[in-house]
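One chain of protein is taken out of this complex; the other chains stay put.
Up next is subunit A:
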Amino acid sequence: MPEIKVTPLGAGQDVGRSCILVSIGGKNIMLDCGMHMGYNDDRRFPDFSYITQNGRLTEFLDCVIISHFHLDHCGALPYMSEMVGYDGPIYMTHPTKAICPILLEDFRKITVDKKGETNFFTSQMIKDCMKKVIPLNLHQTVQVDDELEIKAYYAGHVLGAAMVHIKVGSESVVYTGDYNMTPDRHLGAAWIDKCRPDILISESTYATTIRDSKRCRERDFLKKVHETIERGGKVLIPVFALGRAQELCILLETFWERMNLKAPIYFSTGLTEKANHYYKLFITWTNQKIRKTFVQRNMFEFKHIKAFDRSYADNPGPMVVFATPGMLHAGQSLQIFKKWAGNEKNMVIMPGYCVQGTIGHKILNGQRKLEMEGRATLDVKLQVEYMSFSAHADAKGIMQLIRMAEPRNMLLVHGEAAKMEFLKGKIEQEFNINCYMPANGETETVTTNPSVPVDISLNLLKREMALGGPLPDTKKPRTMHGTLIMKENSLRLVSPEQALKELGLNEHQLRFTCRVQLQDPHSDSDTLHRIYTHLKSVLKGYTIQHLPDSTVMVESIVIKLSSSAEDPNTKVLLLSWSYQDEDLGSFLSTLLKKGLPSGLC
C-alpha cells in the first residue's frame, strides 16, 4: 500500500522553526525552513542531521517550499542551503522572494554584528541561497519534475503568504503555512478549492481560541491608544516590519484623520519606507478594497506616520511608536521598552503571538520583574495589553478550511501540544477523519488508497454507457466486462473481443454437458413440456423457448431429452452450456436433479 510520511523537524507540537518533511510517492519535500525565536543555541535551527548524518541534503530532497517570509518559516534557509548544503529548487511566491532576504539580512545583523556570534551565515550566503529560489505564482501548477507538481493558494496572513498543494500521481498533501480565514484591513482571506488531499497539514496557533469580531478588537485597540494619548502617555507597539505593522498603520492613520489627532506616530527602522513600497508594488496580493482604489489613493502612503529617530524616545508628551521586532526579544523595540517600562502612564500593546522565552511572552504572562542581561532587573510598571491582531486562523477558521479542502486525514503543527489535543478531538468528532499531531522528529505514516488510472477504449465505454441508460440506477448495478492489457507501462481496458483480436489469440470454447436422470412417467414430449412449464415458473424474467426439435432453450443453454432404453420412465436430460453461462448452467442442473414437482401436468 502506498504511504505518505510526515516528519516535523520543527513546529511539531511547538511554535517556531517550522520545518516539515513529507515523503509522498517516492518524493521528499521540505516544507518551510524556519528558526526558533526562543533559543540562541543549536535548537534555534531544525535538526537537519535527521535527514542525513554526513553532508549535503541535495540528493535527499526533491524540493523545498517556503510558505511565507516570517523568520520562523524561512530563518534557517541560508543555513540549510549554504552551510549544510542543498542545491535543489526552493520555491516561494514573488513577494516572499522579495522580502525574505531583507529579513534574513536583518536577522543576521542582529545575531552577528550585535551579539557577536560567529559561525553564522553571511550576506553572501543569503544571496547565493536566493539564487536557488524559483518564484511561484498563485494557482500556477508547477511541475517540479515529471511526477511531482505543486500549486500555491492565497493564505492571507502576511503579504505573499501561500498554502501549497503537493501532488504525486493521485496522492496529495496540502500544507497551509500560516493562514488567516478572515480578511483584514490590508489582506484578503485564505482560500482553497475542494482538492481532497490525503493529508492536510495545518498550523494551529489559535487552536482553542475563537476570536470575537475583528471590528470589536479594532475598536478596543483604538480606544486604548486614544486613552493613553489623552492622559499624556506613550504607546509602544512592538511589531515585525512587514505585516501586522501595515494593517495597524492603516487603522491608526484613518483614526487620526477622523479624530483630527495631533500626537505624533512614529515607525522605527529604516525598513518602513521600503516595506510600504513592497506593499505598493505587490498590491495584487492585498485585499479587494485596496486593489480597487489604489490608482486613486494608495493606502500605503501614510500622512500621519513618520520615521522614528532614537532620540525621540526621550521627548516629552504623548506619542505612538511602532518598533521592531515584535516579540521584544532584541533591537529597538526592546530598547524603547526599557526606557518606558517604569512609567505607569505608558502602555505597551502586543499585537501578536509571542514565543516562549521572549520578553514579550514574559510580560504577557504577568511577570512584573524582568531579569535583564548583567543581573539587572527591570520593574515593569507600564500597562501591558494584548490584542490578538496576528493573522492566524482561529479554531473556527481551521474547521472552515477543512470543510473547504475536504482532506482524508488531518495533521496539526505550529501550535502548543495541549491546545492541539483539544482541536484534534474536535476535528475527529466533527469530520470523522484521523487527526495526527506528531512531535519533532516523530514520523507519522498515513496509508493512502489511490485508484488506478486506466485507459478505456471509447467503444467499450460508449457501449456500456448506452446500455446503462441515461440515468444510472444505483439499485441495479450493471456489471461490465473488459480485459485489461498491461503492456510497457500502459494500462488499457478493452472489450474481451478486442483484446483477443489485438493479441492474436483464438477464443477457446469451453462447454459443459451434464446428464441428469429423471423419473417421470410421461411421454418424452410431455416430459419436455413439463420441464418447460416448470422452468418458466421458476425462472421468471429469463427467455425460455420450447423449440420444435424437442429441445428447451434457457437463454443459450440447451436441454435435450431422451428416454433410457431399459426403462421408458427414466428420462435422461442432457444439459449443455458454455463456460460463460456457468452460473445458470449449474443452477439448472441442480434444479432438474431434484426432479419435477408432481403438481405439474
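Simple rule for what comes next: contacts are C-beta pairs under 8 Å (C-beta built on N, C-alpha and C of every residue); 3 or more make two chains touch, one makes a residue touch a chain; residues count from 1.
Here is the rule we use: contacts and distances are computed from a predicted model.
S.K.: For the chain omitted from this view, which of "Cytochrome c biogenesis protein CcsA", "creatine kinase", "Integrator complex subunit 9" or "Two-component response regulator" is its UniProt protein name?
M.R.: The chain we cannot see is, by its UniProt record, "Integrator complex subunit 9".
S.K.: Considering the whole complex, which of A:Leu222, A:Met404, A:Ala499 or A:Met553 touches the chain not shown?
M.R.: A:Ala499
S.K.: From the list A:Thr58, A:Thr284, A:Gln367 or A:Thr445, pick the residue that touches the absent chain.
M.R.: A:Thr284
S.K.: Footprint of the hidden chain on subunit A, which residues?
M.R.: These residues touch the chain not displayed: 94, 97-98, 101, 135, 137-142, 151, 274, 277-278, 280-284, 294-295, 449-459, 461, 464-465, 468, 472, 477-488, 492-493, 496-497, 499-500, 503, 505-515, 538-542, 579-584, 586-587, 589-591, 593.
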